[in-house]
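Report on one structure; see the data block that follows.
For this depiction, one protein chain was excluded, whereas all remaining protein chains were kept in their positions.
All chains are identified by letter, namely A and B, in their written order; residue positions are counted from 1 within each chain.
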Amino acid sequence: MSAKMIEIRWHGRGGQGAKTAALLFAETVMATGMYIQAFPEYGPERMGAPVQSFNRISEDPIVIHSGIKNPNYVVILDSSLMESVPITDGIDKTGKVIVNTSLSTSEIAERLDIDTSQIYVVNASKIALETIGKDIPNTPMLGALLKVIGTLDINGVLKDINFKLMAKFRHKPGIVEGNLASIKMAFDKVKN
Amino acid sequence: MRKEEDKKLTAAELPIGGIVEAGTAVNFHTGTWRSQRPVWNRDKCISCLICWISCPDGSIKIVSDEKRTSFVDGIDYDNCKGCGICAKECPTRISAITMEQEKK
Partner (left out) sequence: MIKTVYSKGNLVAKTGNEIIAEALRQIEPDVMAAYPITPATEIVQIFSQFVADGIVKSEYVAVESEHSAISATIAASAAGARAITSTSSQGLCLMWEMLYIASGLRLPIILAEVNRAISAPININADHSDTMGARDSGWIQIYSENSQEAYDNMIQIIRIAEEAKLPALVAMDGFITSHCMEVVEIYPDADVKAFVGEYKPERYLLDVRRPYTLGSIDLQDYYFEHRYQLAQAMRDARDIVLDVAEEFKKTFGREYSFYEKYMLDDAEVAIVIIGSTAGNVKAVVKELREKGIKAGLLKIRVYRPFPTEQIAKDLAHVKAIAVMDRSDSCSGAFPPVYSDVVASLYSSGILNPKILSYVYGIGGREFCGEQIVNVYETLGKVASGLEKPSNRIEYINIRIE
C-alpha cells in the first residue's frame, strides 16, 4: 500500500446510506483532483442489517482491487453497531474512528477499548434532524470525515456536492441547502 | 459418387454462417423421387386453388390474367414428389387431379 493512499471503511445499517456516502465522498474528492475508489461490501443488501462500504483516495492511480483490511479511517453511522460489529478491526495506532453519537470521546474509547486520541465524535443524527429534517447521518458524517482527514479542500468538496445535489434535486432546493448545512455543521462540530 | 464429391464447395468457397440463397429448391429436382404422378384435367378444374395452397413443394403451376385472377396451369413434374396431397384435397365432386403409377 502506497504511503500516500488513504483507506476508509464506513459502517452503517442497510438503508442508512453507507454506500451512498462512500460514493458521494469519492465523487467529490475526485473533483479536488485525486484518484478515488468507492465500493460496497459485496453481497445481498437487507434493510437494517450491518453493512460496510469503502473508499480509497490517492494522488496516484489506484490499481488495487481488493477489500480494505487496514483502514486509516473508520466512520460509524450508527453507534448501536459498536455492540455487534467488530468496527475497530484492522486499525492500527494511527487509525481514527469517527462515530455518530451523543456520547463523549472518552466514553466511546472505553467501549471500543482503544486510545481516546483515536476517537472523534459528532452527533450527526441530531445535525441531520436540525438541517435536513430527517435522521440521515451520512451527509453530516461526510463533513466530519473531511475535517478529521484534514488534507482535503472542504470548499472544493462543498462546491461539488452543491453541483451534484442541484442536478439531482432540481425541484427541491431545500434539500440541497439542508445537506450542505449539515456537512458544514458536522465539519465544525466534530471533536476529539 | 466421386464426381459428386468433386462438385462440393470448400470452406473457402462456401458462404459463411450457413447462408443458403433463396429459391434454390427449384434447382433441386425432386421429381425423380416420384412413384405416383398427379394427372391434372384442365376441363374439370375450377381453379379453386386448394391444390396450390396444399402442395408442400410449390409444384402446382398457376397463371394470372389481366384482372390478376389466378388459374391452375398444370403441374411442375421437375419438383413434384408425388405425395398425392393435391389429389386428396381436390374437391370430391370436381376430382380434377388423379394419381397414376409413374412409368419409368
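Convention: a residue touches a chain if its C-beta (ideal position, glycine included) is under 8 Å from a C-beta of that chain, and two chains touch if they have at least 3 such contacts.
Keep in mind that what you see is a predicted model, and the values were worked out from it rather than measured.
With respect to the full assembly, the chain omitted from this view is in touch with A, B.
Checked against the hidden chain, the listed residues A:66, A:84 or A:151 yield one contact partner: A:66.
Interface with the hidden chain, as seen from subunit A, comprises residues 1, 22-23, 26-27, 30, 33-40, 42-44, 59, 61-67. Contact between subunit B and the unshown chain involves residues 8-11, 14, 16-23.
By our rule, only the chains that are shown with their structure count from here on.
Taking each chain's centre as the average of its CA atoms, subunit A and subunit B sit 78 Å apart.
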